[in-house]
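Every protein chain but one is kept in place in this view of the complex.
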Amino acid sequence: MPTVKLVDPDTADPRIKAVFDDIKATKKIDWVPAIWRALANHPEHLELCWSRLKAIMQPGTLDMMTKEMLAMAVSITNGCSYCINSHTAAAMKFGMTKEQHGEALGVIGLFNQMNKLAEAFQIEPDVLPPTD
Amino acid sequence: MPTVKLVDPDTADPRIKAVFDDIKATKKIDWVPAIWRALANHPEHLELCWSRLKAIMQPGTLDMMTKEMLAMAVSITNGCSYCINSHTAAAMKFGMTKEQHGEALGVIGLFNQMNKLAEAFQIEPDVLPPTD
Amino acid sequence: MPTVKLVDPDTADPRIKAVFDDIKATKKIDWVPAIWRALANHPEHLELCWSRLKAIMQPGTLDMMTKEMLAMAVSITNGCSYCINSHTAAAMKFGMTKEQHGEALGVIGLFNQMNKLAEAFQIEPDVLPPTD
Amino acid sequence: MPTVKLVDPDTADPRIKAVFDDIKATKKIDWVPAIWRALANHPEHLELCWSRLKAIMQPGTLDMMTKEMLAMAVSITNGCSYCINSHTAAAMKFGMTKEQHGEALGVIGLFNQMNKLAEAFQIEPDVLPPTD
Amino acid sequence: MPTVKLVDPDTADPRIKAVFDDIKATKKIDWVPAIWRALANHPEHLELCWSRLKAIMQPGTLDMMTKEMLAMAVSITNGCSYCINSHTAAAMKFGMTKEQHGEALGVIGLFNQMNKLAEAFQIEPDVLPPTD
Partner (left out) sequence: MPTVKLVDPDTADPRIKAVFDDIKATKKIDWVPAIWRALANHPEHLELCWSRLKAIMQPGTLDMMTKEMLAMAVSITNGCSYCINSHTAAAMKFGMTKEQHGEALGVIGLFNQMNKLAEAFQIEPDVLPPTD
């Protein structure tokens, strides 16, 4: 049960419409994902979130598939349903194969376990032997 | 303050020593990280954890740098101090540059924010338009 | 799929009914929210939870809207669906406007991001310069 | 053990120095908190984070003390040591009294408990009776 | 909306079928829980997960009801819907009474609160007085 009304792209005011249009053009889709329609209840926050996401989620020294897999790892660890669906789909769109998905889940599951064991033992970070 | 005594590699019993030797050979290091010395208090659990980690953390359809960056993303999201240090260092060992580290943190920070906004709105996953 | 049966307010035993009546009177509602009907499966725990919540959730040096917004911030960070709905509605009942809701989400999203970046860097708390 | 070198404000390049100067002027302090010195390893990310934080953390329909208390609630729920110290101090700087701090912790502790009980029961959000 | 197709036990290939048969025999059930059908998309990961779970989830110095209650405590703290349902049911199958369930939830709720208060105060672990 959403806590806000999703803003309708067809009747949104021009400030919001400008962001929606940029989202559709950037993502090459012809609909507006629910997260942006929800954020549009506060146009300034919508602009801040979108401009920053757009700046970060473009190819750089990391490719888009790797970036979406990192987003997927974060979303799974946080248990965010909307985001897990969205970033798993996006990683696939950018080329993640079923085999790569399986391997990524292996890593993500493993270190959610190992993280908690490290906490359980309350061990200090290893001081690495000096390299010379 | 660790909750268990770290097992001393020099005086460990043969069952534990065998695992420690495999860890050092596999990771090409001449010391035993604290997490394995802590796990050695329960040799069966040590073997289960190491054999699984060894099976997952080898190059497959994802390379080792990507796998360590996923481990880093999980560890940061969980806030596990020991693991953040260990996987940041490991990703660097496998070639992550300072620039790639910065970009990865951009993505990890961004989606820790967006995950919580999606939760705040309690929106349902987008039903994607059919592809045909 | 609830893990317990929700106790029916109409047929609850007197010990439970007394708590339900106090909940309705205190909150000025004529129905019993699901969380209390679930807790009623263990009457002693129901009493402990309700008496403590009643003591804390009353106006003090912080007003009720601020208290409900703090509860909303906690619930969003934990990703608890039932609680996000309940505390967003309660904060609105105590006067939170749509604009204030949007600003609060801006803050909550921002620091979920910054929290993880601080973890990623493993920086120590700043030692503040002495004030004199 | 920080995972990056903290950039020295005295020898930072001009792009970074401009942000550091704005941070000091905006916060009215004469030193640069560690989080910004760590972020400065990736100047573009530093600029994105600071410009957004500056836009959000100014008085609006919520006052600064309330905003810092929300940041404190998020940081406590995430268990982020650096951030808990920083936002508790900031809320106090903006006027939070010892009594208000205690009341806020009461609320934050209470709903971290209630959140998990709601999860334990797997109850659906209450459908509120219609208002007319 | 699952992110993978659940593998059909009737048409699974022999490697997967062997694991499914062992799951049914070990758990004394005649159907395959969804988590294993999802994991079967990556047979090697399925084998790793099942063999480890089978090794850990058998009676040892802790009985099965205690082990399932620990799993329930972890799942509630993580807010994992599938797992809360599954481990609550499993603990009941191994003898957890309604009264014990209520007491366990009391403990789990209480320390989710106390954990966050300890974080809020940023106190160091107690150094216990020496025993002699």
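Note that the chains are named A, B, C, D and E in the order they appear, and that numbering of residues resets to 1 at the start of each chain.
Basically, a contact is a pair of C-beta atoms (placed from the backbone, for glycine too) under 8 Å apart; a residue touches a chain by one contact, two chains touch by 3 or more.
Just so you know, these numbers come straight off a predicted model, no measurement behind them.
S.K.: Among the chains you can see, which ones touch the chain that has been omitted?
M.R.: Listed by label, the shown chains it touches are A, B, C, D, E.
S.K.: Which chain A residues touch the hidden chain?
M.R.: Against the missing chain, chain A presents residues 76-77, 79, 81, 84-85, 88, 105, 108-110, 112-117, 119-120, 122.
S.K.: Spell out the interface residues on chain B facing the chain that's missing from view.
M.R.: Looking at chain B, the ones touching the missing chain are residues 1, 3-4, 41-42, 44-45, 48-49, 78-80, 125.
S.K.: For the chain that got dropped from the picture, name the residues of chain D it touches.
M.R.: Interface with the chain not displayed, on the chain D side: 79, 84-85, 88-89, 98-99, 101-103, 105-106, 109, 122.
The working rule: only the chains that are shown with their structure count from here on.
S.K.: Once you count every C-beta pair in contact for both, which comes out on top, B-C or A-B?
M.R.: Output for the comparison: A-B.
S.K.: How many Å are there between the centre of chain A and the centre of chain C, using C-alpha atoms for each centre?
M.R.: 27
S.K.: Give me the residues of chain B that touch two or more other chains.
M.R.: Each of 1, 52, 56, 77, 79, 81, 84-85, 88-89, 99, 103, 105-106, 108-110, 112-117, 119-120, 122, 125 in chain B touches at least two other chains.
S.K.: Which word fits the touch map of the chains here: line, ring, star, complete or other?
M.R.: Complete.
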